[in-house]
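With one protein chain removed, the remaining protein chains of the complex are shown where they sit.
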Amino acid sequence: MTSSSPILSAFKQALSEAWAGGAGLMLPLGFFAGTTALVPFSVGSEAELLSRIGPGVLWLALALASFVTLERVFQADLEDGALDIWVQEDASISMIAVAKTLAHWLISGFPLVLLAPVFAFILQGSMQDLLTTMLAYGLGGLTFFLWGGVAAALSASVARAGLLIALIALPFYVPALIFGVQTVNDGLEGASFLFLSASALFALGVTPAAMGAALRLAAD
Amino acid sequence: MTSSSPILSAFKQALSEAWAGGAGLMLPLGFFAGTTALVPFSVGSEAELLSRIGPGVLWLALALASFVTLERVFQADLEDGALDIWVQEDASISMIAVAKTLAHWLISGFPLVLLAPVFAFILQGSMQDLLTTMLAYGLGGLTFFLWGGVAAALSASVARAGLLIALIALPFYVPALIFGVQTVNDGLEGASFLFLSASALFALGVTPAAMGAALRLAAD
Amino acid sequence: MSESVLIQGAHLGAVRGERILFSEVSLSAVSGEIILLRGKNGSGKTTLLRQLAGLSEPQAGRVERQGRHHWVGHTNGLKAHETPRSHLEHWAKVWGSNKSIDGVLEQMAMTRPADVPCRMLSAGQKRRTALGRLLLENRRLWLLDEPFNALDTDGQTLLANLIKTHIQNGGSVIAALHGAASVEADREVTL
Amino acid sequence: MSESVLIQGAHLGAVRGERILFSEVSLSAVSGEIILLRGKNGSGKTTLLRQLAGLSEPQAGRVERQGRHHWVGHTNGLKAHETPRSHLEHWAKVWGSNKSIDGVLEQMAMTRPADVPCRMLSAGQKRRTALGRLLLENRRLWLLDEPFNALDTDGQTLLANLIKTHIQNGGSVIAALHGAASVEADREVTL
Partner (left out) sequence: MISYLANPSRFMGFSRRAIPIAGVLGILMVGWSLYNGLLVVPPDEKQGGDLMRAMFTHVPSAWLCMGLYAGLAGSSFVWFIWRHELADVAARAIAPIGAGYTALCFVTGAIWGQKGWGSGWHNLILGDSRLMSVLILFFLFLGYMALRAALETRQKAARAAAILAMVGFINIPIIKVSVDMWQTTTIHQPSSVLSIGNSEPRSEDSGMNPVYLQQLLWGFGGHSLLAAAMIMLIMRSEIHDQRANRLLAQKLGGS
């Protein structure tokens, strides 16, 4: 048995799960657009202010999307017994968990990358360095979802884990957030882009083991 | 059979559910503190900027708390069969739903009222009119949770409803958000406080029927 | 509807997807009667029972009920954070019942795990807790969906006895069941 | 551990809360054997089975397994959005099996609801889908927790026959069961 096929199947299953959640891509797009639209109401609509906080708001929306999406992922697996079957597979549960997390990022986090140009425009972000912005949202979102996945796995057996996941994950979001924001400002040449990539890689390296251990624990 | 006792019991049950969900009050307090702490990282830490957007950020955190908390409330009732029993009660399911929503607001939304003084200080908000601020967060949060409850009830049978709830609820959050922000600015004498109270009352009047109808539907 | 007819469903029908699950099903239960719903997996027993309970709107026909009933479905209706004791106390309060919770727990042989959170209970213990609700308040009609599931042999005898007592006291039971029944049916409805 | 011993648990023990559920339980299954776990509700059958499956770490003792096994627990492991077909296809792909999914669906008499999302299936149909996994790949050891639950009489016969065939082919089954068994046990372990 090759080891890639379980992971690929897990990825596909999670993809169709995320997609089935409701209305495909319209939903995350609407979500990002909607949360962003709330901002002027809460902080006021002065152009100068909005352009200063605009990108920051998108980062918060991205963090929010990761909490909201991941809350149920592993908890549902635990409740419906799918986790039991996964845990007994030869393929490591860590890789499965990462595959699932990535699938959810692709559906719920990646759309922000696509929307970045539009939002950059509406929220007065600079239009100059779109590629940078998109890369930053991509890498940053990936990191958010990976750490969020760890938090979700850790709280899988807690009945209502929403706030808990947020609280656990927040500290781990900070580096990606800081470097992401700076990358948007400094462009690809700056050191911050390097650091952002490094923190994404680091998350990719560390989170699988953590998720796997947490899920084994949850199944026990 | 008196009609108040089922509602009271539902309230208490939901209260202990919310409390059990995670570490009691520490969790919502930590959540608000955590999300607020992310802000300087994402928009930069200039005092002047923070003081301008500070209160707005708290409003967004409140909205976020309502989504994250409510996502599972009715969905769990549906899955474990508790909803089936409630729906068959003489006491109207509407009142039960409101009682549950209020219990969750009390645990996950109300703490912001208690924290308002602290945050006002950290985020450089004005300390002058604390009572106003607290009232505004109280009434605004109540309204958020009530409309969020409608969105959660409507999507109770959707497997992973996080983003959907947020998208559905957003338009309904706008009035409370606007009046709430203005109340914090204008104080209790301004018209916005009246409007904020009115929109809370309106939500209290309209949402029960909607939640009830949505829950009956979910059980079907 | 005469005094002793507790529930009457007339010309009930259900459509799921593009399939007619059942149609023109009529049944009624008078006090003292046990009615068993029979049929293969997926034949519509649960669907019919939910229509009778008022949980699901019939696509055709109508249901009339006299008074209130108890419902124990496929799911137990337990919240993860509740204990058997707090679950029963909760519903006793909702229903304004003053039955002794300790008595009910004892009757269901649930004294030992009475204070263990439901998410940690064994499958049979969960079922027993849910069945304990039947004892909290006297209601003449019981609607039960495969109530013997997950019960051990003691539990099955216990439930069969509960049902017999209930019938003797003028109650009525409509239950979906597979296999040999531990209770004698007055009527069987096969879907 | 000799060649034909598929699983061996030695001196197993479980503690839950302040209660010793069981201790010093030893059991092993060789190919061709059916072992039934018996005991009252809450006696620890599920707990033991999960230890044998490697899902739960024993508080005492150790488990050795030879090769891989199939697991069907109290829960079915179906995702709400999956259909029986997509569920079986998914696991077939994970396990690198090339069994015909249509064949399995037919064998489990699930052809008709094969494309209905699992959350809409009846309890027995869900169970049949989960049991269908047993047919996807040949694994000699099956660990089953109350597998007959929710099945209709046809389904029970079907499963009993599956088990018999599996045993004849040199497989082994460890199952937790209540009441009269539809299969003959080589050994019973009572907790």
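Letters A, B, C and D mark the chains as written, and numbering starts fresh at 1 in each.
Everything that follows uses one rule, which is that contacts are C-beta pairs under 8 Å (C-beta built on N, C-alpha and C of every residue); 3 or more make two chains touch, one makes a residue touch a chain.
A quick note: this is a predicted structure, and the numbers were derived from the prediction, not measured.
S.K.: Given the contact definition stated above, which residue among B:14, B:83, B:98 or B:150 touches the chain not shown here?
M.R.: B:150
S.K.: Write down which of B:92, B:182 or B:197 is the residue touching the left-out chain.
M.R.: Only one of B:92, B:182 or B:197 touches the chain omitted from view, namely B:182.
S.K.: For the chain left off this view, which of B:14, B:62, B:116 or B:161 is in contact with it?
M.R.: Going through B:14, B:62, B:116 or B:161 one by one, B:161 is the residue touching the chain not shown.
S.K.: Residues of chain B in contact with the chain that isn't shown?
M.R.: On the side of chain B, residues 150, 154-155, 157-158, 161, 164, 167-168, 170-172, 174-175, 178-179, 182, 185-186, 191-192, 195, 199, 202, 206-207, 210, 213-214, 217, 220 touch the unshown chain.
S.K.: Considering the whole complex rather than only what is displayed, give the residues of chain A touching the chain that is not shown.
M.R.: Touch with the absent chain occurs at residues 21-24, 26-27, 30, 33-34, 37, 40-41, 44-47, 50, 121-124.
Note that only the chains that are shown with their structure count from here on.
S.K.: I'd like the Å distance between the centres of chain B and chain C, where a centre is the mean of that chain's Cα atoms.
M.R.: 36
S.K.: So the centre of each chain is just the mean of its C-alpha atoms; given that, what is the distance between chain A and chain C in Å?
M.R.: So the centre of chain A lies 44 Å away from the centre of chain C.
S.K.: So which stretches of chain C touch two or more other chains?
M.R.: Residues 74, 79-81 of chain C touch two or more partner chains.
S.K.: Can you pull out the residues of chain A that are in contact with at least two other chains?
M.R.: Expected reply: 17, 20, 76, 79, 159.
S.K.: Note which residues of chain B are touching chain C in the complex, please.
M.R.: Checking each residue of chain B against chain C gives 1-2, 5-6, 8-10, 12-13, 16-17, 20-21, 76, 79-82, 84-85, 87-91, 219-220.
S.K.: Any idea which chain D residues touch chain A in the complex?
M.R.: Per the touch definition, chain D meets chain A at residues 53-57, 68-69, 71, 73-82, 86, 90-91, 93-96, 133.
S.K.: Mind pulling up the chain A residues that touch chain B in the complex?
M.R.: 17-18, 20-23, 27-28, 30-31, 34-35, 37-39, 41-44, 49, 52-53, 55-57, 59-60, 63-65, 67-69, 71-73, 76, 79, 108, 155, 158-164, 166-167, 170-171, 173-174, 177-178, 181
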